[in-house]
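The other protein chains are all here in position, but one chain of the complex has been omitted.
Should a chain be cited, it is by its letter among A, B and C, assigned in written order, with residues numbered from 1 in that chain.
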Amino acid sequence: MSVDKNTRIDWLRQMYTGRAFEEMAEKLYALGKIHGTMHLSMGMEASAVGTIAAIKEGDYILGTHRGHTQLVAYGADLNRMMAEFMGKAAGYCRGRGGSMHIADVPGGYLGAQGIVGGNIPLSVGVGLTIRNRKTDQICVCFFGDGAANEGAFHESLNMAAIWKLPIVFVCENNQYGMSMNIKNAMAIDQISDRAASYGMPGITVDGNDVMAVYEAVGEAIKRARAGEGPSLVENNTYRWRGHSKSDANRYRTKEEIAKWMKKDPIARFQGQMIKEGVLTQAEADQIATDAKEAIESAVKFADASPEPDVSTILEGVYVE
Amino acid sequence: MSVDKNTRIDWLRQMYTGRAFEEMAEKLYALGKIHGTMHLSMGMEASAVGTIAAIKEGDYILGTHRGHTQLVAYGADLNRMMAEFMGKAAGYCRGRGGSMHIADVPGGYLGAQGIVGGNIPLSVGVGLTIRNRKTDQICVCFFGDGAANEGAFHESLNMAAIWKLPIVFVCENNQYGMSMNIKNAMAIDQISDRAASYGMPGITVDGNDVMAVYEAVGEAIKRARAGEGPSLVENNTYRWRGHSKSDANRYRTKEEIAKWMKKDPIARFQGQMIKEGVLTQAEADQIATDAKEAIESAVKFADASPEPDVSTILEGVYVE
Amino acid sequence: MRELTFLEAIREAMVQEMRRDESVFLIGEDIGVYGGAFGVSLGMLDEFGPERVIDTPISELGIGGAITGAAMTGMRPIGEIMFMDFMTLALDQLVNQAAKLRFMFGGTTKVPFMMRAPIGSGAGAAAQHSQSLENWYVHVPGLKVVMPTTPYDAKGLLIASIRDDNPVIFFEPKLLYKKAKGPVPEELYEIPLGVADVKRKGKDVSIIATGMMVPRSLEAAEALAEEGLDIVVIDPRTLRPLDEETIVKSVMKTGRVLIVHEACKTGGYGGELAAVIAESQAFDYLDAPIVRLAGKDIPIPYNRTLEYNAVPQVENIVAEARKLAKGNV
Partner (left out) sequence: MRELTFLEAIREAMVQEMRRDESVFLIGEDIGVYGGAFGVSLGMLDEFGPERVIDTPISELGIGGAITGAAMTGMRPIGEIMFMDFMTLALDQLVNQAAKLRFMFGGTTKVPFMMRAPIGSGAGAAAQHSQSLENWYVHVPGLKVVMPTTPYDAKGLLIASIRDDNPVIFFEPKLLYKKAKGPVPEELYEIPLGVADVKRKGKDVSIIATGMMVPRSLEAAEALAEEGLDIVVIDPRTLRPLDEETIVKSVMKTGRVLIVHEACKTGGYGGELAAVIAESQAFDYLDAPIVRLAGKDIPIPYNRTLEYNAVPQVENIVAEARKLAKGNV
């Protein structure tokens, strides 16, 4: 597939923006401005961006707890995202959700998720809705390598397969659950091999190569739109930071982390574009700066947003 | 593997006894002597008998709701089995369990099961016990084709595989859940192919051929005892009767049933032995008659057993 | 008016709603050609086809997700779980997803599904097929919980449940399917969720009963009428939201209350009812302690006699209500 320059620059911008969001998240955390928990996807940006680059308006996305860059790539409003992260009234969830539950259901982003694997069964329902409407919409369902050992994974992929639902299951394999390496969590080498259990195609790609992700997911989406059913795409990648907030990294070595940091998906994509001559270093620097500024302005927005009003605490449990 | 004549005659006897138990169960049902539900495995006897023939004293078995012949093959006391089926005090579960829950935990038969797939996670725990004891015991875990779509299947096989637990997963594929044909329930041809998702061996055998089952399960058990981990064996077979009690068979054709009844595992095994000259027709008839008599005598025993005493109703919830 | 069984009333409500509203579909195990384990949906596949009467593999969690995801995106699914006991396997989707999504997402979504399941003992199906765990669902904000006990109520409540914009858990006392028969209008009608029904008026004791205990309490009340006692029987019908007013008013009149449910006593819905009464203005009108008559704290046994004795029967209700009325609790 050939992708035009502006689109690729847009991808780079999304990756930088996701990165900047999370760098800021870390900073806010250190400043004690964040009460709750968060999960950073630094180092995994190509997976989120490459995947979502392949969808179109009207499609659905089911995110994960490690979903900031997924949201950015989806095109979430940074102000409302940051406000939600900071628990403010102007946030996507009016401060009720926080990092783990940012959602824009009306727009098709059906939410980040606190239950590992908990979004996978939802995809089956989304698939049924689409089937019923007879549109060419599709649903992208993200989950991690760890989630692939939940029963939810098994039941959902099977149901999606027998009904040929238009779903692309995207496994962001960052090599670890919380602390468990996939080598200890499963006795196989590739999660995509599990697709065979459901009679659907499975493929593993270099998840730090945004183009590779885009192409693999794009193929799967083409199948899905054509009524040929679901696929499983495994993006091999790595998270640079600890599991949540911070962790002591007792379960992995500094060398391993350093090795993967050298495979930075942003540096790599940017380097390619510069090498190809479609981007200059100065342009790249500008994109990075713009991203940081956008995030800083989002923090300003969020800072200015009021706390949710305690008198509204009971709202939103039921549709009255 | 060569199996001596007496052993084979024993298998035939077990199959006849299982069959006789269920013919009697049907009769008792028709007479209104049974209050609850039951699931008959007529036509599937080779799967239960061939599997259990391969285990040895001290091994564990986890049964299913369709477990009468599994129990017979295990060597359950027919009197106590029948008494349990009839809800009597002398039953294996003092009348608390009924057909769906007959168990002999002290002897290693860890129970029939009312939750489809509910026994599969238990096998993981049994495997851990054995690992802890460092014995060469193994655990056979039965389940149906329908159960293979439960999340419990997925999580358990994965856990068993990563810890190389001594478990043989035996899928009694009788082509249907309750009414759903496996062709509609999964988009693959062989359930044993799912073993690959866990990095364990999987094999499909003719489940109406007691010898084939015995050999395949025997191989898997050998692996398990040798510390090489779990396997998945799929016994292809068919149930002659409705799903439970009776059903209207709306979901399958008379022709299909008739076709499979021609593959009667008992007639087939008996025919082979007669053909080989290790058994005469008269001996076979005697075995069949003995089986029926044993069951009739079990009914007498059960009939004579009192109902559980209502004053004991609270017993057995807790170990005091 | 023509009479229908409880089962027929449920089926008719589903069929009529599915004719009316394209976004309603039914999904569950063996609900298609088999018609469901109890035959509730028999014939529906023929009318609506396999895309609206969807047989699933044996995957309860998957069913929970399917109805939640479909409801979030615009459908009004009816999920069926074959026995409420198996809902344990779908709970993450019902409780951590369906019930919470709207609140967690700041009110920007809704999950208008209903999940149907048979409930209760008496069919000889033993411990894993006979439970009454309705109070689990009552305890989850975001869910509504409905349990009808007459064909008329079943149809009206089912229609209201389908049309409700929230996830509704709908329990069907399985012994009523074929045994309960009564007048049911042919047209579509709604019985609003959250409104109790006084099934029998009286003045001596207020019985608050749920599920199978409603017909049994009515029978008990008839027996006691012959002794000159005049017993109220109230069926909340919707367990959440609860119609507290109807209950509190009745207790203020009678001063004596007997709560009857089939579920095990400890931790059950009777506690909620007792507490609601004990903290209400009815407290000052109570002439006797609040009595709960409930299932024994045991799993349901297989044997018919044990099973019978595991949960309240008419004679137990008669005895407790009589004691209460006569003031010798």
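Please note the rule applied: contacts are C-beta pairs under 8 Å (C-beta built on N, C-alpha and C of every residue); 3 or more make two chains touch, one makes a residue touch a chain.
Since this is a predicted model, take the numbers as computed values, not measurements.
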Query raised in the report: Considering the full assembly, with which of the depicted chains is the omitted chain in contact?
Result: A, B, C
Query raised in the report: Which one touches the absent chain: A:R19, A:H68 or A:R96?
Result: A:R96
Requested in this report: Give the residue, chosen from B:G67, B:P121 or B:G202, that touches the chain omitted from the document.
Outcome: B:P121
Query raised in the report: Per the definition of touch given earlier, which of A:G50, A:G125, A:G177 or A:G202 contacts the omitted chain?
Result: A:G177
Query raised in the report: For the chain left off this view, which of C:E12, C:E29, C:D55 or C:D85 is in contact with it?
Result: C:D85
Query raised in the report: For chain C, which residues lie in contact with the unshown chain of the complex?
Result: 85-86, 88-89, 91-92, 95-96, 99-100, 103-104, 126-128, 133, 135-136, 138-142, 240, 242, 263-264, 266-275, 277-280, 283-284, 289-292, 297-299, 301
**Report entry** Touch residues of chain B, complete complex, unshown partner
**Finding:** 60, 91-97, 101, 103-106, 110-111, 114-115, 118, 120-133, 151-152, 155-156, 158-159, 162-163, 315-319
**Report entry** Interface with the unshown chain - residue positions in chain A
**Finding:** 34-37, 87-88, 93, 95-98, 100-101, 114-118, 146-147, 149-151, 177-180, 184-186, 247, 250-251, 307-308, 310, 313-314, 317
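Following the convention adopted for this analysis, only the chains that are shown with their structure count from here on.
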Query raised in the report: Does the chain-touch network form a line, ring, star, complete graph or other?
Result: complete
Query raised in the report: Where the centre means the average of the CA atoms, what chain is farthest from chain C?
Result: A
Report summary line: Taking each chain's centre as the mean of its CA atoms, chain B sits from chain C at a distance in Å of 36
Query raised in the report: Taking each chain's centre as the mean position of its Cα atoms, how many Å separate chain A from chain B?
Result: 45
Report task. Could you put a whole-Å number on the gap between the CA centroids of chain A and chain C? Result -> 40
Report summary line: Note: chain C residues in touch with at least two other chains are 57, 59, 61
Query raised in the report: Out of chain B, which residues touch more than one other chain, so two or more?
Result: 149-151, 184-186
